[in-house]
Every structure is written in structure tokens, then in C-alpha cells.
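I have placed the structure first, in the form of C-alpha cells, so that the comments after it can refer back to it.
And now, chain A:
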Amino acid sequence: MEVSEFVFYLFALLTVVSALAVVTLPNVVHAAFSLMVTLFSVAGLYVFLQADFLAATQVIVYVGGILVLILFGVLMTSSKLVMKVSIEVSMWQMFGGIFVSSALLAVLLLLTFETPWNVLSEVVDSSDSTVEQIGIAILQKKFLLPFEVASIILLIALIGAVFISRAEEQE
Partner candidate 1 sequence: MVGYISNIYVGVYTVLVGMVITFKQMFKPRVTHQYPYQYEFERKDNYREIPIGNRGQLHNRVEDCIVCNKCAQICPVDCIYIDSRKPSGGRGAKLWESMNVVHLKDRKQIIGIVEGDTKKIEPDTEITINQTVPTGQTRKVSSNDVDRIVERKKVTFYMDRFDIDMALCMYCGLCTEVCPTECLTMVDTLQGIEYSEFDRANLNYSFVKPELYK
Partner candidate 2 sequence: MRQFFGIFGNLSEVTVGSSKPLAGLLLEILPPLPAFLEEYEQLLAMITACGIFVGVVPLIPLVLVLAERKVSAFIQDRTGPMRVGPWGILQTLADGVKLLFKEDLIPPYGDRVLFRLAPYIIVCFSLAAFVAIPFGAIDLGDERYVFIVSNLNIGIFYILAVSSVIVIGIIMAGWASNSKWSLLGSLRSAAQMVSYEIPVGLSILSVIMVVQTLNMQGIVDQQDGGLHSWLIFRTPFSFIAFFVFFISAIAEVNRTPFDLPEAESELVAGFHTEYSGMRFALFFIAEYANMFAVCAIAVTLFLGGWQGVLPGIDILGGLPGFVFKTLFLVFVMMWIRWTLPRLRVDQLMNLCWKYLIPVSFFNILGVGIWMLIFGADTMDMKSLGPSLVVIVIAVFILLKQVFKGVSGTKRETTPVPSS
């Protein structure tokens, strides 16, 4: 086995195992920290796809931002951190769950095999910056509208957060 294959499977294994740990661990804080491992190994997989900017964005947004938010929420709201994860469900719920998840799996598999993945025959010269291509694609080509819509949604969320915190202050 090549070293790179070994590294790839390591990251893949880490992703799956830590994602399982997130779901099954009884302690919420432990689950949040294993989410960090998941997000990190996803970033590692991005690096394998030659998407260095995306990998760094994954780390800075999900690990540095959203995970910290989750941890804040967990640590500051709940006094009981350890809770039992009960998977006891009725028959109907189980059938429904199996149906929904297998449908989702089918859609994902279909997407995975139908998408025309750009397979690189040669190693891309890494001096070609992906940043430049992303910037041109977003700001000059087809993704300008989604980009602007996303930024407006974030702005609205920001204003909403400010409004909520202000309203509390006035009482």
C-alpha cells in the first residue's frame, strides 16, 4: 500500500469512527469534541482533493467557529452534561426511520455514481492557486448571485441577533 493511500484510509477511518462517536457518546461534551475530529479529518480529505482553500475554510469556520459555538451552548445552558442515549423506538418509528435513511442512502449513492467527477490524470501544479480560481468563479462567473444572497441572509441573521439582544436590554 502506498503511503498516500494509507494516509487517506486513516482520514476516512477517523471520519467514520469519530462521527459514530458523536452520535453514541453519552457525554455531550465528549460528543462535541469528537465532532472536532470529524471536521478535521474531513478537512484532511479536502486536502486530498487538492482543495487547500476549502480545507482551511473548513477548519476556520467549522472548528474555529461553529464548534466553539456548540461548546458554548452546551457548557452554558445545560447543567446535566451526561445523558443516556435511548434508541428504544416503536415498530412504526423503526420502519419509518429505515425507509427514510435508505431513501437518503439511495439518493446519495445515485449522486455519487452519476456525478461526472473531474478525475485528475496528472498532479496539478501546486503553484496554480486555487484561491484565484475560487475568487474568479464566485465574483466574475456563475456564482455571484448565490454569494450575494448568502451574504444578505447572514446580514439578516446578524441584525436579528443584535435586535434580540437589544430588546432584552430595554426590559
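We take it that contacts are C-beta pairs under 8 Å (C-beta built on N, C-alpha and C of every residue); 3 or more make two chains touch, one makes a residue touch a chain; residues count from 1.
Picked so that all candidates are chains of the complex that A comes from, given by their letters.
Only a predicted model underlies this, so the values are computations on that prediction, with no experimental measurement involved.
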> In the complex, chain A is touched by which of the candidates 1 or 2?
Replying inline: 2
>> Give the list of chain A residues in touch with candidate 2 in this complex.
In response: 2-4, 7-8, 29-30, 33, 36, 47-48, 50, 52-53, 56-57, 59-60, 63-65, 67-68, 71-72, 75-76, 120, 123-127, 129-131
